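Worksheet: the structure to be examined is printed underneath.
Here we show just some of the chains, and they stay where they sit in the whole.
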Amino acid sequence: MEIQYFFELFGTLFFGISGALAADEKSGNDWFGVTFIAFLTSIGGGTVRDILLSVEIMWIKDVNLIYAVAIGVILAAIFYKPLLKLRKTFMLFDTLGIALFTIVGLEKALNLGIHPVIAPVMGMFTAVFGSIIRDMMLNEVPIIFKKEIYAFACLCGAVIYMVLWKLDIDRNINFFVAGGAIVAIRLAAIKYNLSLPKFKSH
Amino acid sequence: MEIQYFFELFGTLFFGISGALAADEKSGNDWFGVTFIAFLTSIGGGTVRDILLSVEIMWIKDVNLIYAVAIGVILAAIFYKPLLKLRKTFMLFDTLGIALFTIVGLEKALNLGIHPVIAPVMGMFTAVFGSIIRDMMLNEVPIIFKKEIYAFACLCGAVIYMVLWKLDIDRNINFFVAGGAIVAIRLAAIKYNLSLPKFKSH
């Protein structure tokens, strides 16, 4: 629980940075609008997960998550140029954010006894619904419906975690293998411009 | 309960087919994106209903609904051409889907003791919110805000059900009359290009 909470805070901080930079880039908004969007991007995925799982929304009773987003937004404002560069070059914050959020969401679902077919979906939703909400609000087609491999990387990582979990692999090893797989798939997809096959050719 | 569950499964399967075909047509997406959208289209309406009714989300604890969507998507991939033709000509899957979902949602609300003015709205939401979510994500104006009669057909069917229910008509007869009305109104609206009067002329 301890380390899960720590990861949730860091994932939220990373998404706060990434959300603020993306909101600023896509909308050229004022600081209030950028903060609002960064907030929704960071906590939107976990909120959707908690609503679906019928549990208390994590940030309603824990103000630390709000502070984590706020720190992310402030960091994005102060270190705008270097962070923007890091974001563009390595997709750093977003990729770390989705890896952490996938595992955190998956573990929360497993702790609640959710079916092993549905738990990985909860992990993926935690990771990607923040960006989906952001893009829906900014009137853009969400990233997961573009050719980039994004949500699929999260789902793959979640499935790997499930398999290792069934094999009784140590939780910490599992965390790093599954999280690492998400980062690796995502970065490989960007570097080699990988995409999944079309449903049907047109 | 037995037959309601059976209808929910079939409605989900029909919406899975319809959702996959619509997602493929509108977005030209990869199979993962199409499956993701088909999933949201199929279970989005029931999810919105369950959240509003403060009950457990139906598919979180029942993996069969996930399988029903998956089967719908696989059928859509295998029998793509004939199913697309059926969809275009008769609006078959979507129309059966909204009829089933309206009644299933309405009956769930009634079983929970929801006010007879609000229960039909729950039926309509179950039927149409899946498509609304899909269209919002794909950055299109939802079908219910276009001239076609769509959500209104569901609401009419739900009101007919309520009236017959108050008159103590047998549930199975009621089901077929109300569901049939939805199908009939929807198909008549398409065939005769019917639309409702404007709120105000411009």
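Letters A and B mark the chains in the order given here, with residues in each chain numbered from 1 onward.
Basically, a contact is a pair of C-beta atoms (placed from the backbone, for glycine too) under 8 Å apart; a residue touches a chain by one contact, two chains touch by 3 or more.
Predicted model, so just to flag it, every value in this text is computed and none were measured.
Whole-complex copy count, one sequence throughout, 2 copies displayed: 3.
What we mean here is this: only the chains that are shown with their structure count from here on.
If you lay the C-alpha trace of subunit A over that of subunit B, the rotation comes to 120 degrees, to the nearest 5. Computed from the mean C-alpha positions, the centre of subunit A lies at a distance of 30 Å from the centre of subunit B.
Looking at the complex, you find that subunit B touches subunit A at residues 20, 23-24, 27-34, 36-37, 47, 51, 56-57, 59-61, 63, 66, 77, 80, 136-139.
If you check the complex, the residues on subunit A that touch subunit B are 51-54, 114-115, 117-118, 121, 132, 136, 139-142, 144-145, 147, 151-152, 155, 195-200, 202.
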